[in-house]
Structures are given as C-alpha cells and as structure tokens.
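What follows is a single structure, written as structure tokens, with notes after it.
Omission of a single protein chain aside, the complex is shown with its protein chains in their original locations.
Read from first to last, the chains carry the letters A, B and C; within each, the first residue is number 1.
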Amino acid sequence: MLEVGIVGITGFTGLELLKLLINHKGVKVSYIASRSETGRKVSDIYPLFEGVYDNVIEPISVDRMASLDAVFLALPHTVSASVVKDIYDKVRIIDLSADFRLSSVDEYEKWYKVKHPAKDLLRNAVYGLVELNRQQIKASRIVANPGCYATSVILALAPVASYINDIVIVDSKSGVSGAGRAAKDGLQFCEVNENFKAYSITGHRHIPEMEEQLRRYNNDITVEFIPHLLPLQRGILSTIYASLKERANVEELYKDFYKNDFFVRVVDEPPTLNNVRGTNFCDIYPYYDERVGKLVVISVIDNLIKGASGQAIQNLNVIFNFDEKEGLMPYPYYP
Amino acid sequence: MLEVGIVGITGFTGLELLKLLINHKGVKVSYIASRSETGRKVSDIYPLFEGVYDNVIEPISVDRMASLDAVFLALPHTVSASVVKDIYDKVRIIDLSADFRLSSVDEYEKWYKVKHPAKDLLRNAVYGLVELNRQQIKASRIVANPGCYATSVILALAPVASYINDIVIVDSKSGVSGAGRAAKDGLQFCEVNENFKAYSITGHRHIPEMEEQLRRYNNDITVEFIPHLLPLQRGILSTIYASLKERANVEELYKDFYKNDFFVRVVDEPPTLNNVRGTNFCDIYPYYDERVGKLVVISVIDNLIKGASGQAIQNLNVIFNFDEKEGLMPYPYYP
Amino acid sequence: MLEVGIVGITGFTGLELLKLLINHKGVKVSYIASRSETGRKVSDIYPLFEGVYDNVIEPISVDRMASLDAVFLALPHTVSASVVKDIYDKVRIIDLSADFRLSSVDEYEKWYKVKHPAKDLLRNAVYGLVELNRQQIKASRIVANPGCYATSVILALAPVASYINDIVIVDSKSGVSGAGRAAKDGLQFCEVNENFKAYSITGHRHIPEMEEQLRRYNNDITVEFIPHLLPLQRGILSTIYASLKERANVEELYKDFYKNDFFVRVVDEPPTLNNVRGTNFCDIYPYYDERVGKLVVISVIDNLIKGASGQAIQNLNVIFNFDEKEGLMPYPYYP
Partner (left out) sequence: MLEVGIVGITGFTGLELLKLLINHKGVKVSYIASRSETGRKVSDIYPLFEGVYDNVIEPISVDRMASLDAVFLALPHTVSASVVKDIYDKVRIIDLSADFRLSSVDEYEKWYKVKHPAKDLLRNAVYGLVELNRQQIKASRIVANPGCYATSVILALAPVASYINDIVIVDSKSGVSGAGRAAKDGLQFCEVNENFKAYSITGHRHIPEMEEQLRRYNNDITVEFIPHLLPLQRGILSTIYASLKERANVEELYKDFYKNDFFVRVVDEPPTLNNVRGTNFCDIYPYYDERVGKLVVISVIDNLIKGASGQAIQNLNVIFNFDEKEGLMPYPYYP
C-alpha cells in the first residue's frame, strides 16, 4: 500500500481527494494536514465522514510529508510553491495549485500579480494533463495539476489545434464549487440561485495555461475566454468556436487522437453535465457548422474530478503504474 | 378602458400577459380564450389567481375577438396565423408566435418546415421590437412580437451592427420557462436540475429573425448561434463575440443609440439575470477586449417579459399611446 | 402623497419594501437610510433599480424621520428599539424587527438574551397582524410587524384556536431569503443547494409570538415548533398538526373567520408555494384526518411579502385608510 498525504482539507479539492482515495485499492491516506484546522477530526468538519474517516488533521510538517510516497497539495497558489520548495526532493508531489502550471515565470507573475516563490523549480514540473503528457508525468517529481477550465478547453482543442486559424472563442460555464468552499460575498445562495452571470471578463488566469499548451501544436493560437457561473454544484461545459485553415474530418481526428484514452469520450450527441457529473470523464462533441463555416466543440467535465482531484489521482496512477482507472471508476451522480 | 383579449392561456406567455395586464391602468382583460380549457376558470388552472382573476376561459371566437380593441395571440405557430387570417381587419393584433416575424415566406418555410397559412398578410406585419421600430408599430395592424433569444441579441448588436466584420458568435443561455409549460421529456426536474446543455446546435429558429433585423444595418452579418438550457426558471443571458471593421467608442455608441429608450440600460458592470428578472429591461454591457481585439457584448433580459409578454404590452402601449412603461413598471424578482 | 422612509436598505426586507412601494399610488419613498451605506445610490447596491430608483442613501436622522408621515424600520432587533425611542412621538412607525412583538419584557429578554432598549414603549405597540388586529393598528403609534414564521402559523391556527387540545406540532419550512442578505457560513450556495435541514431545534424566537397571539383565543396553547431551511429563495410552508377538543366543521370555521380578508384564502386543494410567491396572500388548507383523529393545517406565504414587507405595507394602508390592497396587488412570481 502506498502511503499518501493530502495537504489542505478545508477546500473542495482536498475533500474530493479524500472521497475518492478512500476507495483506491493501492493507497492509504495516512496524513491529512491543514494550516487552520489542526487537531480536529476530518469528520468534525465533514459529518459525512463520521465512522468512515475520523483521522485527526495534523499541521503541515516536512518530516511527515517526507515519510510518504506521495503528497497531494490542495493549497492556494504561492502557499503551495513554498511547501514544494521544502519537499520536492523528498516525495513525489501532485500540486493542485496554479504554481507550476506555466513554464514562464513572467507569465505567472503577470497573470497572478505575485512573485513566484520557487521559480527555479519550474523546470522540474510537468503539466499534469495525462492525455497529453503521460510519459513525462511518469518521470517528473512535480506534477502541476491543470486548472479546471483549462482541462475542459485543452482536451477539446488539442486534436484540431494545428488546423486552427484566427482567434478561438471559448465560452465556458462552471458550477459554483469551482469558486471554492469559503463563504464569500456573491456566493450566498440567494445571489447565485436563479441567477447567471459572466465574470473575469478582463482576463481569467486559466488563459495562459490554455495558450501555452495549445501553442505546442500551433504557435498562432490565441484564446478569447469568458467564464460564467452556473447555479449548480459541479460541472463545466465549454462551448468553443473556431475557424479551420482547411476542412477536416473532425470526428475522425478526435476519435483517433483519443483512441487510447479511457477518460476522454468523443460522443455522438451534444453532451450534458449529467454525462460526467461524479466521474473523471471528459466528453467531447465536435460539430462543423456548414452554414457559417465554423467548428463548434462542446466539452463537459466534472470540475472537481477531471478538473481537479480525479485528474490528480489519475496522475498518481500514472506515476506509480496503477491501472489509470484505479480509484476513479465512475460513480456518476445523475440523478 | 381598452378591452383586450388573451388567446392562449395554458402556456407561460399567456399567463405572463395576464399577470402583467392585471396591473395595467388603461386596460381590462375581458376575454380569455383557449383551445383546450374552455369552461374552466383561469384560477382553476392557476391557483395564484384565486380571488384575483376568476374569469371563465372561452372558446376562440372571431366575433368575440372582433368586439375588442386589441388581442394578444399566445398560440403555437401556424395556429396563430390561421386565427390572424380571420381577424386582421377587425382588431389590432399582437402576435406572440413566430408566424409574422420573418418578411420572407421562403425563410419561414425553410426554418419552420411548414407551409405558412397566411402569407399574404406578411406585408401587413411589423417586427415588434419597439426600440427599433416604434413608428411602424404605431401604424401596423399586426405586430409580430420578437422571439426571446432574438430580442436579447438584436438589441445587443444593433448599435454596432454597421461596424461588424466577419461572423458574429452568439452564445446564449436561457431559463427553462423558455421551453414552455407543457410536460415534455427532458424537462423533468431531475433532468434539468444540476444539469446544463447546449441544444438546437444544427440551427435554432431564431437565427433568421436575428439576421433579417441586423442586416437592415449591415447586409454582411451572419450569426453563429448556440442556445443553452440553464437550470433556472427565467432569464436569458447572451454572450456575443464580434470583430469590428475599425475601432469605435463602443460605450458611447450604445449609450447614444438607446438614449431615449427607458427599457434598455447600457450598464457599467457585467449584468446578471438578477438585474432584470421580473422586469421589462434589457441590460447591455459592451466590452472591447484589447488583448485579442474582439468586441464582447453581454445582454440580459427576462425571457417571459422583455422576451415575450412584457414586450407585447410595450407594443400595445405604443399602439394606443399609453406611457410606454404603463403596466410594466419593474417589479424585480430578486431575491 | 404620503412621504415615507425606509430605514435599513441593505437587507432583504428593506429592499422588498422599496420594490413594492415604487408601485404604491399614495406613497412617495422620499427617505432611504442605512447605517453602513450612506452616500451610495440605492442602484449602486441593487443594479435592478438603475433608472428606476437612484436616490442616495442617507444617514439615520431623527429630523429627517420626523418630517415624514411614516417610517418603516428594517433594522436588527435592539437597534430598531433604540431608533423608536427617538421618534415614536414624531412619526407613525412600522417596525419590522422583533422589538415590539412581545408584550412581556421578560419573555423578550428570555428569548432574545438582551436587555430591551425601550421597554416603556411596549404598551404603545400593537402586533401588526392585520387580520387579527385591524382596528388597534389604526390607532397605534408603533406597529410591530409580525415574524414570518409567526404569520404563517397564527393565521393558520386562529380560526380553530379555541378548539385546540394538547400541544400543537408546527413543522415549518422556509426559503433562504428568510435568513437575510449578509454572507454567512452555512448560507453559501454549495451548502444550501441540494440540501435540507432542520435548525433552531432547541427553540426558535418566533415561538413566543405564536403562543402569545394564540393564547388570546385559548390560554392552554403550547407550540412545538421546528423550522427547516428549503433550497429556494422565498416562501414558507407550515404543516401543523393539532388535536381538537371536539369535532368541528373546520372548513366552515376557516371560511367564516376570514370572510372579510382579501389576503387570506381558504383553499380547496393543498397549496404550494407557487400559489403565493410574489404576493401578499396567505393560503390555508385545513384537513381533518379521520383515520388518526388529527387536524392537519397547511399554510403558505411569501416570507418577504406577507411574512414581512407586504404585511408592513398592509399595515400602512390600514393606518392611512388606503385600500388594503394598494401597492399589494398580486404580482405572482410563478413561473
């Protein structure tokens, strides 16, 4: 049994990691740490774990982390990089923050408006999108788990990226769990329920991730990205509009690109969030609109699973040679 | 007091007309008709009207309609046109169906896949978007009340239509009341709630309305339109992406275009559905994204009010020289 | 035109007062005050009022209040009583807080666990449930607007109160707007949505209101009251279980009791929140279960209208001899 730790348990990604790892056959979660809730039992914060996982939350400790096989960091950006500095040569790291997703310090500091606390380590990190980087992930000490929106967009565009002409329009819609678990103005029930809005219109931080990854296929790609807030718990649907340099059999391109990837399904009907809620799947529907001559791609993921904690476990499975599905066998939420 | 009738009361637009007209100071709803529920009281179908509006639902009768000052038709397409044929010279008509929205019979028959039952009357109709056609509406015997999506899109684009270059991308999201009141597969609570999807991807019937109206300003406009279903009762938010032939002071263009229109507000912050739910307002936020060189416009309406029944009453007010706000003073739903 | 003020605008009851009073034909809202948002426009806080009500929020001022015909206090308890002390002889007061609902200082201090800041004024106040106290309200300087749960329960029990034997079980369910507008832990969307819970099990503060009012009819009445939080914006449904001393024609009792009350409807089918959402109605359905020998009463109200701001305006209408319906003509929200 692998011994793993989760650092950061008060947010939804830490919680989701624990929910999933409890059913992982090769892993024991022997360390749960938090900056703020040490000494309490996990089940005191989350009554759903009573009798299931009652372990006590510990402080963040380099020694404790170093004794593990792998550690998941579910911490805010910059906090995460500071922890990584202390442990990157002692334990395999899967970092769910944004700190190691961009290869360029300048881009990071431009978009996040903070100094990077561990810029020398950027070259040790790999972008943990398994479907694109499976081999590099195996070898890397630091896996930068992708952003939720970025996952839904990069997977939806990679197969046709080299065909793309002009700016790609990405209109994404996410459930509220993407905004985290802390009480914030604007996330109260009476503000969100029966409401809908666009946000981060002047520039969302997942844009540079999308552009960096997609430019590996086509250096001219620029993304116009507008995220929206859906009045529901979980799920991201991205509707993507692109012009192609030349006509292509897009369905075939997609099916071929993902033919060895269990967790990406190229589907024949426009997918809904019900397809994937509670699972690690990304369902993608490409459609070429003859009337206007545009490619439309619709992708759906569960933002907390394929968009965060499920993908993190998929990365763990790759690193440690587990079956990629281990601990991730779909338990779809619908209804 | 004007005597008006509502023909079609079992759907949401008929219901909303009645809800609004009850508080209209210049109008008495003296006739409610339906094909299916004759003989029952309105309050038997809608308990919310008990003690408020208990009138009996009558059959559809040309004589009864001819005795009124105006009639609202809240009927399915083709059914509506058949009724219009019998009454267009007897009473002022505000038709909430799609039958008189397109000036071209061919376009109508291509998109709706039926024969038009009254094509000779098309030239007597005006597209009832008050902000664009106020004068023509006054004079017209048949007002074709615009589609809900079309309203949100045409108002959002008219001020810059002549600047637009290339295909306009329109990504719209609507609440479930837009799909009507009848029980349908796919509209059950457990399908819609916590879910989100795109639909009518191969071509939605509001596209030709949008293109016809916008081509009055710029004959090159083509719209790529994808509607989505939000898990909420009412409201449409459209996110629109366009390229401009040249830079323009878009905020000024919008404010100037709508300077005399009470019901269109050009707003300084991205609007949410909470801005307009329960009201006849359309709030519009134009934003020029310098990074990618695209105009983004966000518009919100209440699909049942500005997108249907409120706009119909606004048309009535124009025709009969009431204050345009009469019966439409906002009663916003938030929270 | 009556000049009225709303003191407290950052919460839902102040907002709802303004929404309703804008359409009241006999009233002008010439004063909006707040402790925290002075200097901002109302429409800066609530974009829905842009172009409709853009007045500036003023500080709380005795002079300004004294210059009005009536003032609505939408303030927290104790804050409200402190304001009342300064103005009770200068202007008619409708107080939406709990400060003047109980006639006994001891009960107040026991349930609210604070000293009452103006206990000498309690005798000047009347419990503002119009259907029970219409005449006293006309004459009173301070109207204590009832609690939302209390309204739904007292109206549902008053007609049979004298028949009641044993403890009354009241199981109430309220929408989230009842908990106020401020961001609070536990009211975030992801906590409330898809969830349901009981709360205040050890004793909710509306209990003494219910018992005081019902004991006017029957001194033996004790209420076991458990409130629950519904994942929706607005509405209270109370399910009430009682034993009767003797059989009675309950339907007749109810219809007779409310025969002159427009805003209470004794209905023939179990009511849903859709009956009353957006209106000042209270719909009541009494049912005698022969199998077990219990009276079951179901009542529904909109917690922000009949349960708060609508009832406050109904009180204003009574005081100033307006038609009781003025400004309260139902604008039901469904759908």
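Throughout what follows, a residue touches a chain if its C-beta (ideal position, glycine included) is under 8 Å from a C-beta of that chain, and two chains touch if they have at least 3 such contacts.
What you are looking at is a predicted structure, and each value in this text was computed from that prediction instead of being measured.
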Contacting the left-out chain in the complete assembly, out of C:Pro47, C:Pro159, C:Gly235 or C:Gly307: C:Gly235
Contacts of subunit B with the absent chain, listed as residue ranges: 12, 176-177, 181, 183-194, 231-233
Touching residues (missing chain, whole complex) on subunit C: 167, 169, 171, 173, 190-191, 193-199, 201-203, 222-224, 226, 228, 230-235, 237, 239, 241, 270-274, 277, 287, 289, 291-294, 296, 298, 333-335
Subunit A residues that touch the omitted chain in the full complex: 12, 15, 19, 22-23, 46-52, 177, 181, 194, 233-234, 262, 265, 267, 269, 271-272, 274-276, 278-279, 283, 304, 329-335
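Here is the rule we go by: only the chains that are shown with their structure count from here on.
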Per-chain CA centroid nearest to the all-protein CA mean: B
Separation of mean Cα positions, subunit C and subunit B [Å, integer]: 36
Numbers and ranges of subunit C residues touching at least 2 other chains: 12, 177, 181, 194, 233
